[in-house]
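Starting off with a structure, shown below.
Only one protein chain is missing; all other protein chains are in place.
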Amino acid sequence: MRNDLILRVVAKLLIPFILLFAVYVQFHGDFGPGGGFQAGVIFAAGIVLHALIFGLDRTKTFLPEPWVESIMALGVLLYVGVGLAGIILGGNFLDFFVLDADSITGQHRGIFWIEIGVALTVAGVMLKIFYMFAARGPIDE
Amino acid sequence: MESLIIIALMVMMLVAVWLIIQSRNLFGVVVLSGVYSFLMATVLFALDAADVAMTEAAVGAGLSTVLLLGALYLCKSEEGKPLHRPWFPLALSVALTLTLMAGTVGLPFFSDPMAVIHQHVVPRYINDMPAEIDVPNIVTAVLASYRSFDTLGETTVVFTAGAGVIALLRRRRNGVTNAK
Partner (left out) sequence: MTTLAGSFTYLVTFLLMMAGFFIIIARGNLIKKLIGLGIFQSSVYLLYVGPAKIVGGTAPILAAGFTVYSNPLPHVLILTAIVVGVATLALGLALVVLIRESYGTIEEDDILKLDILPEPETEQA
């Protein structure tokens, strides 16, 4: 599909906006529909579009597999880390009101970081699954 | 007007599912499942579930279709003619559905503000949320703060699925690689 002019041009126009939309949905999850899951899936969809049009090898040059695997684990670690920060600062596991002197700011901070953790894990897992399916050649009959 | 739209969309969903059952061309079945997911997302949005609709559209119509097409490319098959008559499975499905319908006699009427699910915990979430968390999206507040244990479990499930797919598909068959 790399040689098809229309597909290439449209993909080059759309992919930056898809990735930007993913970041928008992530950070506006507090004020409108959105949040970590949707943002992770939309980000993965943008990268999948790039891989479909330009080839998996070119996508792997800027998003290699070890990075994707690390992002997968980093999201869960970040989530649990925020929970443990609640214990360290004096509350229970996943208490957010202790994260700041003002309890509402503490809640905002906690929600912000765990949504980023969720988005990282979901994006990493969806991308990794796509990489594994796309890289496995079909068996010859 | 809104009810008419919901009814029309649901009829289209039933038509799509009927075509999925009948069709034996697997590529068409995968595309129809993407169509079905989009219609489901629109119905969910008409039912005022904005977050759920966005997730269903992105996950069901986007990523599921890509994964199914990837697996279909690796499997390369059409569905064979069914060997058995479908009467027994059809009878079993109808019996199951009638049993479930008998069990839903006590379900609340559609859009009843006095239904049980609107009592107990939910008024506390909606009314106390501005004072405790002050995040306009109530679904995000419940998901991330009031019920963050469940979200931790869900994130772990997603991670486990990724780890499982890595464990299953890691070894590459000798000598056969994707030419692209």
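Going in written order, the chains are labelled A and B, and every chain counts its residues from 1.
We take it that a contact is a pair of C-beta atoms (placed from the backbone, for glycine too) under 8 Å apart; a residue touches a chain by one contact, two chains touch by 3 or more.
Bear in mind the structure is a predicted one, so any value in this text is a computation, not a measurement.
Q: For the unseen chain, which displayed partners does it touch in the full complex?
A: By the stated touch criterion, the chain not on view contacts A, B.
Q: Need a quick check: the contact residues on subunit A for the chain that isn't drawn.
A: 31-33, 37, 122, 125, 129, 132-133, 136, 139
Q: Spell out the interface residues on subunit B facing the chain that's missing from view.
A: 2-4, 6-7, 10, 13-14, 17-18, 20-21, 26, 29-30, 33, 36-37, 40, 43-44, 47-52, 55-56, 59-60, 63-64, 67-68, 70-72, 74-75, 77, 79-80, 82-84, 86, 89-90, 92-94, 96-97, 100-101, 104, 107-111, 113, 115, 117-118, 121-122, 125-126, 129-130, 136-139, 142-143, 147, 150-151, 154, 157-158, 160-161, 164-165, 168-169, 173
In this section, only the chains that are shown with their structure count from here on.
Q: Using Cα averages as centroids, what's the distance between subunit A and subunit B in whole Å?
A: About 20 Å separates the centre of subunit A from that of subunit B.
Q: Considering the complex alone, what residue numbers of subunit B touch subunit A?
A: Answer in residue numbers: 50-51, 53-55, 58-59, 62-63, 66-67, 70-71, 73-76, 132-137, 139-141, 143-145, 148-149, 151-152, 155-156, 158-159, 161-163, 165-166, 169-170, 172-173, 176-180.
Q: Help me check something: in the complex, which residues belonging to subunit A touch subunit B?
A: Listed in rising order, the residues are 25, 29-35, 37-38, 41-42, 44-45, 48, 55-56, 69, 72-73, 75-76, 79-80, 83, 94, 96, 103-104, 107-108, 110-111, 114-115, 117-118, 121-122, 124-126, 128-130, 132-140.
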